[in-house]
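All remarks here apply to the structure that follows.
With one protein chain removed, the remaining protein chains of the complex are shown where they sit.
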Amino acid sequence: MSHAANNAPTVAPGTGTHNQAAIVLDKVNKWYGALHVLRDVSMIVGEKEKVVVCGPSGSGKSTMIRCINRLEVHQQGRIIVDGTELTDDIRALDTIRREVGMVFQSFNLFPHLTILENCTLAPIWVRKTPKAEAEELAMNYLQRVKIPEQAQKYPGQLSGGQQQRVAIARALCMKPKIMLFDEPTSALDPEMIKEVLDTMIELADSGMTMVCVTHEMGFARQVADRVVFMDRGEIVESGTPTRMFEDPQTDRLKLFLSQILRGH
Amino acid sequence: MSQTAVAATTRSTAVVERPPPGVLGPLAWLKSNLFSTWLSTAVTLALGYVIVRIVIGFVDWAFVNAIWHVPYNAQGVPDTSVCQNAKGDGACWAVIVDKYRLILFGRYPYAEQWRPAICVLLFIGLYVVSAMRRFWRKELVLIWIATLAVIGALMWGGILGLEPVSEDNWGGLPITLILATFGLAFAFPLAILVALGRRSTKLPAVKTLCVVYVELIRGVPLISVLFMASVMFPLFMPPGINVNKLLRAQIAFILFAAAYLAEVVRGGLQALPKGQGEAADALGLSYWKKTAFIILPQALRLVIPPLVNTFIGFFKDTSLVLIIGIFDLLTMGKVALSDPPWQSFSTEVYIALAIVYICFCFAMSRYSRGLERELGRAHRR
Partner (left out) sequence: MSDATADPRMAGARAAPKSRMRLSWSDPTFRSIIWQVVIVGIVVAIAWYLVSNTNRNLAARHIATGFAFLARTAGIPIGESLIPYNPAEDTYGRALIIGVLNTLKVAVVGVVLATILGTLIGIGRLSRNWLMARLTGFYVETIRDIPLLLQLLFWYTILQGLPAPRQSLHIGSAVFLSNRGMKLPLLIWQPADTWALIAFLVGLAGTVIWNRHARAKQDETGVRPRVWPVALGLLIVLPLAVWAVLGAPLTIELPVLRGFNFQGGGTISPEYFALLLGLVIYTAGYIAEIVRSGIQAVPLGQWEAAGALGLRPGQILRRIVLPQALRVIIPPMTSQYLNLTKNSSLAVAIGFQDIVSIANTTLNQTGQAIEGIAVIMAVYLTISLSISLFMNWYNAHIALVER
């Protein structure tokens, strides 16, 4: 059953102006050995657009998002981030990684550095910011994620929710244009999920371009301009959150929604 | 530049599986593993050249030009001039052919050497049986006791019509295996006691004793413990009682091994969750029952890989008895070389000895690694 639901040739409608594409994926293919994990994935994310990617495990959503900042390498197709194409060229990679921030499922804070040092490390060594300025910037963002008093502590002393918020602040200190989130709340205890989601909502409201892999459908409804559903390595369906949740077109999306929305 | 913003909704399920472009296949493997960057290519070529040269040279020396037999004159003395002439070009494996029984069994009477040979097989059998997980039951202790008793009977003789052979005439591989295995057998219970003592909170004097013992032994080289045994034990005994040389070395090994094994066991005891002991206490078990039935079985299972690794270390350490004059495998190698016709062929003898040690140690370390993986998997599930 094929429906030409969203075959529009231009970027899907969403809030805000989309003059230039922030991320372009054009027929991206990736294999792990013989396993075909990304199949002809094509997607455009506009500036200030918030995209939520969802799907069952093994669908390739994390792989796709990790290809965007080249934590994974794609074998076919093109990826263009903020006007620069991702190739083997190191300089292109450096440029892209400066503009793209990433928040991981397992936080990945540096355990031997204080929270403040975690946040100032990259601005000092990559953007060559003077130390005082970097620290001021870091305190600013720690304030924004609501934990400025933890600046001198070590990651091991913080709760999971606090660590993830620090990870968000750390990524923001590089003043990226795009923020990628790879299942940011999946490793958190339930009572800490809200504080991280609130931070992400505030970030979205401030106009950041975001691509977020998550299972939190409430967050998607509130914040996303577009929801993309992936299954078995390909993008199956996409559209506004309202349309996707209330009027799923494909059987696979219907099955997925029935599995995760039971009780919602 | 793509026109479509989003991929079409459903594809037909009969989409053709595309194989990855040039990612599979031997050529691709070569490219990514050996020639991926300029540096990698250079390294591959350099190492490849060196390896090929060395391997060809070694095969030439060890097999192609090697001499396996030398002629004997009327008195049975070998004439090694052929070997001497070939020195540097061909290995003189004739030394092994001539001396292998001396190296393997020492000065054990020639006609009775089937007995130590059977003992070696019994030892290997014991190791293999202990390694198999289905035998990890209490009965294993009985198997050990029985096998060691049979080995003792075979080596000493004097019963069942076997000719008695004093331990002064034992030598070679059986001595190595005896020192290692009996060492482990006696050191293990001692190590468990010391580890428990070291963790004891209620008996501080015992804890101090155990700490002093372990730190003392672990802080000094094995040689000094062997010296201490061979030189000081006669002084410790009342006049008239003579402690056999082999026994002295064995006791030294047991004391040495127990200290190291105690640390390994202590690691296992520490790794066990406290809740296990608490549950046993809550059930009303006494200290010894709790330790024997709950704590030790689990703690020991946790540290079997490090235990095996420690045993491999001891197996190699038995070679140190060369220095106190006990005839283990390595010592017999040197004794064989002291025979004038064969004096200049130490390389061949050492290589042969190395092969024997490698066989034992490699098998054991392979086993330990496989075990680690298996146990790790079981835990994760």
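Letters are used for the chains, namely A and B, taken in the order the chains are written, and counting of residues starts over at 1 for each.
Just so it is clear, a residue touches a chain if its C-beta (ideal position, glycine included) is under 8 Å from a C-beta of that chain, and two chains touch if they have at least 3 such contacts.
The structure presented is a predicted model; accordingly, all values stated were derived computationally and were not measured.
Asks: Just to verify: which one of A:Met43, A:Ile79, A:Met102 or A:Ile168 makes contact with the chain not shown?
Replies: Of the listed residues, the one touching the omitted chain is A:Met102.
Asks: In the whole complex, not just what's shown, which of B:Ile51, B:Val64 or B:Leu142 touches the removed chain?
Replies: Within the whole complex, the residue contacting the unshown chain is B:Ile51.
Asks: Pick out the residues on subunit B that sit against the missing chain.
Replies: Touching the missing chain: residues 32-34, 36, 40, 43-44, 47-48, 51, 202-206, 209, 215-216, 218-224, 227-228, 231-232, 234-239, 312, 316-317, 319-320, 322-323, 330, 334, 346-347, 350, 353-354, 357-358, 361-362, 365.
Asks: Can you list, in ascending order, the subunit A residues touching the missing chain?
Replies: Here the touching residues of subunit A are 69, 71, 94, 97-98, 100-102, 104, 106, 108-112, 121-122, 124-133, 153-154, 156-157, 167, 170-171, 174.
Keep this in mind: only the chains that are shown with their structure count from here on.
Asks: Centre to centre, by mean C-alpha position, how many angstrom separate subunit A and subunit B?
Replies: A distance of 52 Å separates the two centres.
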